[in-house]
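Removed: one protein chain of the complex. Kept in place: all other protein chains.
By written order: A and B. Residues from 1 in each chain.
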Amino acid sequence: MKFGILINEGPFTHQASDTAYHFTKAALAAGHDVPRVFFYYDGVNNANKFSAPQADDRNLIKLWGALAAEKNVDLVVCVAAGLRRGITDGTLADGFRISGLGQLVEAGMGCDRLMMFGD
Amino acid sequence: MLHTVNKSPFERNTLDSCLRLSAKGSAILLIEDGVIAAMKGTVQSAKIEGALADHSVFVLGPDLKARGLAEDNVIDGVKVVDYAGFVDLAVEHGAHNAWL
Partner (left out) sequence: MAEYQFDTEGVKKTFTFMNRKAPYGTVYALEVLETVLISAAFEQHANIVFADDGVYQLKSGHDTTEINMKNFSPTFGIIEMEKEDADEDDDIDMVWRIIVEKESMEARGLTEDDFKVEVEVLSAAELAELIDSSDCVISG
């Protein structure tokens, strides 16, 4: 089954991105496909390469990037939501790309399930 | 449909809205702070106890554990699942509706 994932919150204030990450890992482990994760609202902050969490905490920015590289997950940051929050090509972490909101609608159309994680 | 609720019923009306606007027979999974609704013996317990008549109700084990909430204190009839179980629920129950 194909899962599209929508993440509406950043990597620290809310648990949303953590839950989405664990869900995505579990879906892939069960043999499902997760072709696209879309980052919207403050979720775009998951792609900030200048984020530097303390050493004893998880780094979701790196975890998402590593998952994308390993499992070929398309990590898409909404361009308009990103611009508002300073996430542009210059601040974008490895593994992410910036594109339009149409890519979210497309994930909803093209996946068997669209899973949403937010506040 | 699989509904997820991620807010404590002590803090927000999210669970109430989910229960009011979810069709009979749909599944409800309590995640994140939403797991608090799954606990026995609170002034909020009646909501999930009542929901069991029309819905299958699940709670995410890792979120219980993180909050020091014992599975033994989960309301009878609510099933504890892990992330793999969350994925299975999404497969079985159709579209996902996250009550945010």
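What we mean here is this: a contact is a pair of C-beta atoms (placed from the backbone, for glycine too) under 8 Å apart; a residue touches a chain by one contact, two chains touch by 3 or more.
Computed from a predicted model, the values in this text were never measured in an experiment.
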item: Touching partners, among the displayed chains, of the absent chain; value: A, B
item: Which of B:8, B:22 or B:56 contacts the chain that the document leaves out; value: B:22
item: Missing-chain contacts mapped onto chain A; value: 6, 8, 35-36, 40-41, 68-69, 72-75, 80-81, 95-97, 99-102, 104-111, 114, 116, 118
item: Residue numbers in chain B that touch the chain omitted from display; value: 1, 13, 17, 20-23, 26, 95-100
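FYI, only the chains that are shown with their structure count from here on.
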item: Between chain B and chain A, distance of the C-alpha-averaged centres to the nearest whole Å; value: 24
item: Footprint of chain A on chain B - complex, ascending; value: 6, 31-33, 62, 82-84, 86-88, 90-91, 94-96, 98, 100
item: Complex contact set, residues of chain A against chain B; value: 1, 3, 8, 15-16, 19, 22-23, 25-27, 29-30, 32, 113-119
